[in-house]
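A single protein chain has been omitted from the complex, and every remaining protein chain is retained in its original position.
This part shows chain A:
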Amino acid sequence: MLTKRIIPCIDVDLDEDGNPAVYTGVHFEDLKYTGDPVEMAKAYNESGADEFVFLDITASAEGRETMLDVVSRVADEVFIPLTVGGGIRTTEDIKETLRAGADKVSITTGALERPELVNEGARAFGSQCIVISVDAQRRYDEAGENYVEIDGESCWFECTKKGGREGTGVDVVEWAREVESRGAGELFVNSIDRDGTKDGYDIPLTSAVCEAVDTPVIASSGCGGPEHMHEVFTEADADAGLAASIFHFDEYSVGDVKDYLDERDVPVRQ
């Protein structure tokens, strides 16, 4: 039986000396330093991570070079799938990232600004490596297309750019359908409302995307413990759960999360 995947996410930035370092934050801000990316990847691998997601949050040419070097070092050491995101705008960026040793690329803004990038990437490198990431935010106005009831209020989800600082007017559910039809192989659903809060994943958001597409969905943002992973797998039918801070600060190991899920009959790789 196909298992639910537990995916640690590693945000990579440069430290004061220009070396790669892992940071974690709340609401995409207030970053805190937590360690060396390659060592962290090795430790997560040993504790049973099913994949890794690396996000380049440096947003600079210098950072990009460093990131590709980190990707190569991790890919040479750790033999599980590796997704890399951050600043990918062109097929050349995709190619470079895959060549460095990534198995998949995660694209957010690049796809919103030029949706053809999804088709081009899928055609050139295969759908299996094109992950489209959305930074969703709840909206309670009347500009959306797909509404859900949350606590008696009607709400839609908007795709945002720049970590929630810029709206796009694009409805997340419509966008998920569109990128799937353009060849996306997987969807990575972040919630600006839940990011860093540890209040749990945005279940209505994740459910709405899972119902709209047949492509695998990775739920992200808000995980505070194993019970939130359980909730997103059983209530929203996500294929994978991503978390950052609960693992970075050793509150739980990947193994703890898997034990919790296994005891409750959610299939995981042990």
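Convention: a residue touches a chain if its C-beta (ideal position, glycine included) is under 8 Å from a C-beta of that chain, and two chains touch if they have at least 3 such contacts; residues count from 1.
As a working rule, contacts and distances are computed from a predicted model.
Trainee: What does the UniProt entry say the missing chain is called, choosing from "Succinate dehydrogenase subunit D", "Exosome complex component Rrp42", "Nickel import system ATP-binding protein NikD" or "Imidazole glycerol phosphate synthase subunit HisH"?
Mentor: For the chain not displayed, UniProt's protein name is "Imidazole glycerol phosphate synthase subunit HisH".
Trainee: Specify the residue from the set A:Gly86, A:Gly144 or A:Gly185 that touches the hidden chain.
Mentor: Answering carefully, the residue with contact to the hidden chain is A:Gly185.
Trainee: Taking the full complex into account, find the residue in A:Asp76, A:Glu166, A:Glu211 or A:Glu263 that is in contact with the omitted chain.
Mentor: With A:Asp76, A:Glu166, A:Glu211 or A:Glu263 as choices, the missing chain is touched by A:Asp76.
Trainee: Please pick, from A:Asn19, A:Ser60, A:Thr90 or A:Gln128, the residue that touches the omitted chain in the full complex.
Mentor: Only one listed residue reaches the unshown chain, and that is A:Gln128.
Trainee: In the complete complex, which positions of chain A touch the hidden chain?
Mentor: Within chain A, the residues that touch the unshown chain are 1-5, 45-48, 50, 75-81, 98-99, 101, 103, 125-129, 185-186, 214-216, 239-240, 255, 269.
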